[in-house]
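Partial view: only certain chains, each at its native spot in the assembly.
For reference, chains read A and B in written order, and residue numbers begin at 1 within each chain.
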């Protein structure tokens, strides 16, 4: 299904985007950036998402994939949602027709790979790195790997078939809350394009109709809509769907029989 | 009162500042930045304020204006506190003697316009933009408009008299809490220069005297002072005024009869 080779690897990234559960504004992010600068990365670095669901590579995988259509060609994503850091999980880097990805092979990159046409995957193998901490691969392994890609010296590693990445067998849609934003809006892992607008959803015992946008429903009313990244999102007009429906990451979303 | 023309528009911004209620560190901010980079913006981009009062263009307008004296000449502000996104409100851009502004015409820019000497205002009209999401004008409308200003191709649009902007008739001072910071200090919409230092303020039933700075009162004491942006601010020395007085955005501030 995916081609594993034939990609020109001579180009370099234009932008580095950090996708992590490090916590918004955390010093972990800064330490990753400092390491990139130390290793002569001159590309701009942005914190795409720093509050990905903590310890939850599965929910995070669907969130990451939803951002991709809106990111510039040539973005390199450093992805860290990594509860098994320091244990046995492998580290990988991917190259697709538009992007690079560096991160743990724990499913986090699986949905990004699914939505790409061409995927080349390799183990990260950097034996010349200095001894480093057991618990901060973002700074000590993924940032150096990213820096080498950014500076044109691609790390060599064992090629992996994309179908062998962890999470390659996960479903295309995840009928759960995968993220809650600062307004209290709850993003799900469901592609909205698949869902008829007349479908009523059932979440925590509440029936939720579709609306096109916030101000098309009364203030405080909870509804679902297609968010700006194409996913089904549960929201309230000028209110918090999280508080109104007691939502949290992992809450299942069902189809109401209406 | 305001001149509407005669400004040289050949210069370009030196800095882009984001003023939003998107939530600190949110991926919405990152998506705006990614769009700017995608559209060849090379100016530095800073997140000036990302926790402006949510859904509250009125309070936000006074907060935004308070930052302006301290910002570099040539800053372009992308401003998004926009509960009516996707509805009928208009989008505007302003050029003043020092700054550019892009945002919704919902009052958010009104106090920035008030404190400028020269204001040129136009509707944002970008018919060549691709179809886009109904709920994320920050990424899909304001960022592209800003990018065109940054790259020297000013978007044309219908000129508006500044007095016709929403909020042009709002008061010059807003005697309310408009923002609460991470320390628990509560900013009001009152210019401190207008207030005698002997004035005692009344907030949530508490009488608050003036002090010049934090360490001039006992630890834990609540007082008002002129904050670093010229507004009346309610604070506690090494404590949280928010917690001590149960403050929230919108709390009225009154003059005590002492």
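Going forward, a residue touches a chain if its C-beta (ideal position, glycine included) is under 8 Å from a C-beta of that chain, and two chains touch if they have at least 3 such contacts.
Bear in mind the structure is a predicted one, so any value in this text is a computation, not a measurement.
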Copy count of the single sequence across the entire complex, 2 present: 3
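Heads up, the rule we're going with is that only the chains that are shown with their structure count from here on.
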Degree value of the rotation bringing chain A onto chain B, based on Cα positions, nearest 5: 120
Between chain A and chain B, centroid-to-centroid distance (C-alpha), Å: 31
For the chain B and chain A complex, residues of the former touching the latter: 22-28, 30-31, 33-35, 37-38, 51, 54-55, 83-87, 133-136, 139-140
Parts of chain A lying in touch with chain B, wherever the complex brings them together: 14-15, 17, 24-25, 44, 46-51, 67, 70-72, 75, 181-183, 212-216, 225-228, 237-238
